[in-house]
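What you see is part of a larger complex, with each chain still in position.
Chain IDs A and B follow the sequence of writing; residue 1 opens each chain.
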């Protein structure tokens, strides 16, 4: 069992869990037309997957999900809430993207923060923040047979890396706190949504697409 | 290395391993038309996947699979047996379903039991029982690119949760033993097969399907 986590980490983590749970469950309703067990299951996998991968990699076992019932409760609740909202199917596209961006942003911060708590280096903490952020969504996409967003992303891994970097640097320099954590998550959230809104993609391999000047690539 | 597991846990675990190994290997023959390496590999992944996930999550590493050669031997043997039976292709659908239900039932019991041995709470033990039960089959489905049964299930996760709950409650109240373990597994097994036989699904999201009175949903 683990000690009680710092309150800021816990609050951000549970909020991110709830956001990813809503996202995964709404995705189950919209994209895969699953029944209630499938909806709640996909919600919980999306909500808890990133944190479980993080806790395995930093050797914090059993993962917080299992040593702290609040994660399980929040994840299950998010799935049930989303299931109840399933009637309004035609309005789900927006919320699905927003909840995904919110979970991504918060988990990038908590992943980097917890990695430093476990005495990993700054570089590793940044990578781990990104893995935590994209992990749950990647499991979600694999389970419903979609190419994971992180692979073809409109700015998905990059904003997570930015938020994890801000978090790791502010922790290392001693200026981390609620404003820094919220700020880091907000930067990730805005960059992600701007990327979705304007269809900005990371650049493709040189020459691979013909990539004329009309393409949406940017550097 | 781990200590010798309790005999009841070991017996149920190895039986479940053999059942899931037959299931995975027969699935490889029937659904994916794999060669001997693929058949044995998919059998072993299905047989060992749930237990490995369980042992990672409860921090019992290396997993029993690796610290106890009997798991590896049983899993490999089940794959070879199923490969040898591959000729009778047209009769495989029934046994595939039965072996899957058997593995599901036994692993739900052993997962919950081992979680309590490792001092997790009752709620966590129930969830872990279900994860152990559905884990191997989910890996199997992902590897051969099927939507995992647990997501669209005709009563797949629910009977596993029931068996895990019976197990966890009987252990907590001190009445656990061979009868309770077999009884819990039998309930799961019967509910699962009844669900398959009558096409009973968990209910879909309200309004999502039009869900007229002729639908197979039930509550």
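Please note the rule applied: a contact is a pair of C-beta atoms (placed from the backbone, for glycine too) under 8 Å apart; a residue touches a chain by one contact, two chains touch by 3 or more.
Remember, predicted model here, so these are calculated numbers, not experimental data.
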Complete complex - number of sequence copies, 2 represented: 3
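By our rule, only the chains that are shown with their structure count from here on.
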Angle (degrees, nearest 5) of the CA superposition of subunit A onto subunit B: 120
Footprint of subunit B on subunit A - complex, ascending: 1, 28-29, 32-39, 41-42, 52, 56, 61-63, 66-67, 69, 72, 83-84, 86-87, 89, 142-145
In the complex, subunit B residues that touch subunit A: 56-59, 61, 118-121, 123-124, 127-128, 138, 142, 145, 147-148, 150-153, 156-158, 201-209, 217
